[in-house]
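First the structure, in the form of structure tokens, and then the observations on it.
Of the protein chains in this complex, all but one are displayed in their positions.
Then we have subunit A:
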């Protein structure tokens, strides 16, 4: 009997661990909010109103308030009538944006180390400000995955989600291919396709701006051709250059403007809103994560005993990252030390410390005023764009330069989770990896429980069984790992188990309230082919 009994104790212990884990998570969360001035609901509402010119920051301050805070007070009275979602209704909401793609094992050139990916999105803002992109590089090897979290509107995130991968792909192209493409464009021939997109039908590309975007991109590759170093582009460099270049182009386009009034307004909206980006480039066993802002990439590692560990492949660029605070302070004069990061925000306003767009934190005051004056009237009607951040002395305060982390995949690395902060705020990365890991390996295979010789009461056993059952039932409802993760992120109760009632409440929130209890969530789960990785993994691999 030793084997099953041992299993049982681990099961019990695991149960406790998860409880312990969530406890820590709670207090962690509470601490985060305690650092803000504790406000009652009234002041919160007041804050919401007064803070409207600076939605940039205020949106974030609200979501930092733990749900249960508000739940106990206002929520029951405001949205009771919305509670009665049936499980199918809940499922249809959760699954509305899910997308799954299975990568062909052999694409004609290479055996892919990626089995496929699941992605899903749950909006809290209306319209959603998150974006996601997945594409296969056709002229070079590898796949690109990205999640983008917009703020102050979705324009910037939209633009970045459309454009960034082209910039990366172009940066990665060898000189000859660039020449070939340029020649093709020059002579009006068909251009080699650069990217193959894997898009959910809801993920759109703006038609109006495509010409503008193309011209900017072409200028970029022309410069690359001129700059020809003769070397094969390094992925890391390529990623950094692409990020920086795109941000630069966004900024330039806004300054130059466009004769088309719609486009003119559009480029300004892109530049004045912002977006974080967390992008993974995966080629064989090599994975490079370029991150700008507070999105996160976490690797799911299965230990020999079958348990799951999370390895983070990105650093958050926000106030929780000491290095970032140091970096920002060092880039500005000593007298700004106190104001440059205030209340955990850049200049007291912005949560992410790196981002695309957000020219309010990049341009000089003069430039901002000039652009706004010559800009269309709609822009000036917006209080937010006119507002100049306080203590704005030595711009730029913000950069889009990513931090790139390289990792060589090992056979035990089973999947990668890319998520916007909406996910990471509600779930600990360890929990995220456990949920996905158990989902992908099939929880129904979970070890049977055996009492063995241990002292277990009926009540304890029931508790344990209920927990196991809840886990299984939530697994069976989802065909998509990312959706499954969202279900947990939104519906988890204090035991780390999906609570249907809670899920209903969270999903039935009216549009105007949803943002107060949760953020947009966007998740991509990339699954690796361990066999392929095991066969080809070599330290520091790549080209």
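The rule we apply is simple: a contact is a pair of C-beta atoms (placed from the backbone, for glycine too) under 8 Å apart; a residue touches a chain by one contact, two chains touch by 3 or more; residues count from 1.
To be clear about the criterion, contacts and distances are computed from a predicted model.
Engineer: UniProt names the one chain left off this complex as which of "Cis-aconitate decarboxylase", "Pyruvate dehydrogenase phosphatase regulatory subunit, mitochondrial", "BBSome complex member BBS4" or "Exostosin GT47 domain-containing protein"?
Structural biologist: Looking only at the record, the undisplayed chain corresponds to "Pyruvate dehydrogenase phosphatase regulatory subunit, mitochondrial".
Engineer: Which one, A:184, A:466 or A:535, makes contact with the chain that was left out?
Structural biologist: Per the contact definition at the top, the residue touching the missing chain is A:466.
Engineer: Pick from A:96, A:185, A:449 or A:513: which residue touches the chain that isn't shown?
Structural biologist: The single option touching the absent chain is A:449.
Engineer: Can you name the residues of subunit A that touch the chain not displayed here?
Structural biologist: 448-451, 455-459, 461-462, 465-466, 468-469, 472
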